[in-house]
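Complex shown without one protein chain; remaining protein chains in place.
Coming up: chain A.
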Amino acid sequence: MNTQTMTVDEPRVVGGMQKTRPIEEIKSVVIRFVGDSGDGMQLTGNEFSKSVARAGHDFATHPDYPSEIRAPTGTLFGVSGYQIQFSSGQVFTSGDAPDVLVAMNPAALKTNLPDLRHGGMIIANAGAFNKANLQKAGYQSNPLDDGTLIDFRLYTIDISDLTNQALKDTGIAKKEIGRCKNYYALGLMLYLYSRPIEDEEQNIRAKFAKKPDIAEANVIALRAGYAYAESTEMFVSTYQVRAADIKPGRYRSITGNHAAALGFAAASELAKVPLFLGSYPITPATDILQELSALKHFNITTFQAEDEIAGICSAIGAAYGGVLGLTTTSGPGMALKTEALGLAVMLELPLVITNVQRGGPSTGLPTKVEQSDLLQAVYGRNGECPIPVIASRSPADCFDCAIEAFRIAVKYMTPVILLSDGGIGNAAEPWRIPNPADLPPLEVKFRTDADGFQPYARDEHLARAWVRPGTPGMEHRVGGLEKHFLTGNISHDPINHERMVNVRAAKVAGIAKDIPPLTVEGPQSGDLLIVGWGSTYGSIVQAREQAEAAGKSVAHVHLRHLNPLPAELGDILARYKTVLVPELNLGQLSKLLRERYLRDVTLMSKVQGKMFKVSEIYDRILELC
């Protein structure tokens, strides 16, 4: 149990009127904060998630923001949102449909209303529903009073004006006052969901430590929002979500990108080999570069290169030098790195390439999720150019995958592609902080013995030796031209080339023997198996559990290793009548499975820049069994 659990049954005293207000116990709730991209909704959502985290809830978030940094205010395309689901049970997704919509302006309401659960709660900032904003959002009349929201529980609160009132005597500029309204909204929500305000006050003071007057203003706005919710008669009850029953331990909230950065730092520490990151900023991968750049007190060098090609090439140079080479990017940046990937395959050096996928092709949908770079990762290079591919399935899983990627890279002397995506890169969930001593060892061997050294001679895993320049007597040259099987000298001999093509393929295929056994959730054979990969994990887990609760026989296996595929996968597939593959693309894993196992699979495809809803997968399960 959580150390900070509050007693629920104790009625609270409200507004000094000695009147009690019931606290409704709920299992889980989905809240979406939406506003203009300048309204600070990401911050509000983030702070709210920290607060529920401290309360020991399991949660999952989904930040959704436009690719324009500051779209014109009040416009439909400038709406920025942050959704969080938190629960007393386990949470795997940010939720299908919000129960509560906090809408800071008409555009936010208009674009998000279709998602709101029937009968859901709307908290609307009435002050922003003025003529100009209504017009920009394309409303003929004000939805807050024309009856269109009759199906919802509507609370209109003039957050803008109430914030102004609360801050009018602080002496800070009008523009700054306008910025504080997100904390007012946060205050409201903290009260409604029975969260204490003190921690948040501390957070604000820490965040604005350099601007004490702004900190004070935000604290006042926060308290005003909290007090308003407490004193107004508007809310008949407040809500309490019980702490989740989760594994004891120390936790923190973590996004996928942050987790990946920590995983890479951990890989370097575990291997006792420095890490070098060469990268070029691109959404949504940039955070990994930013996080690692702040860790210079570790044995980590970060290099913001002139482009993605230089990013991967510098990492290759570093790997040649005997450190852990890493490059991070998203979609279009991955396309640029392709030629260098081929070089890394020929050099047989360890290297990790992280692709935080986004909507494509080309610049595509920079801030939206898609899983459409899988075939590129597995096949997308000139020549027979095999590269191991793994994918992380949740924010916290990015940590483990980062270490796993380097484990494969150094053991097999090969580049490894780690796929993540915008859906988990930016989303947060609780991460159970591991004890570094419990992490799996990462063994790195450098060859220093010059006796009998052949640069391309291989060990039992078909890996060649890693030699650091500076080691006497082992001077040798590597390069992209085909290598002689042992010496690594240029060789255009046809038979040698075929042998090298085969040995490189066999080396990567051999990684399959190293993949931990797959876990199949649900019946071990039967009618329906769902095979998933990457960030669709959460939606699939919840849909399967619901289906199971409804008496359906359905199993789920989730793939971390996509090239090579786990050895036992073929047998598993064979045990079910139907195999369903939900993917955020047009069927890339489906293709791989059909090709590899010569069996048909049922594709469930979605390419809308959005995650699967649990209900979408659930409905599909019902159709199939």
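Note that a contact is a pair of C-beta atoms (placed from the backbone, for glycine too) under 8 Å apart; a residue touches a chain by one contact, two chains touch by 3 or more; residues count from 1.
As a convention for this text, contacts and distances are computed from a predicted model.
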Options "succinate dehydrogenase", "2-oxoacid:ferredoxin oxidoreductase subunit beta", "Sugar ABC transporter permease" or "Electron transfer flavoprotein alpha subunit": UniProt name of the undisplayed chain: "2-oxoacid:ferredoxin oxidoreductase subunit beta"
Which listed residue, A:295, A:335, A:486 or A:622, touches the chain dropped from view? A:295
Please pick, from A:257, A:314, A:367 or A:392, the residue that touches the omitted chain in the full complex. A:314
Given A:117, A:205 or A:252, the residue that touches the chain left out of view is A:252
Can you tell me which of A:339, A:459 or A:571 touches the chain that was removed from the display? A:339
By the document's definition of touch, the residue of A:478, A:501, A:520 or A:607 touching the omitted chain is A:478
Touching residues on chain A - with respect to the absent chain: 1-4, 50, 53-54, 56, 243, 246-253, 262, 265-266, 269, 274, 276, 278, 295-298, 300-301, 303, 305-307, 309-310, 313-323, 325, 339-340, 342-343, 347, 433-434, 436, 439, 468-481, 489-490
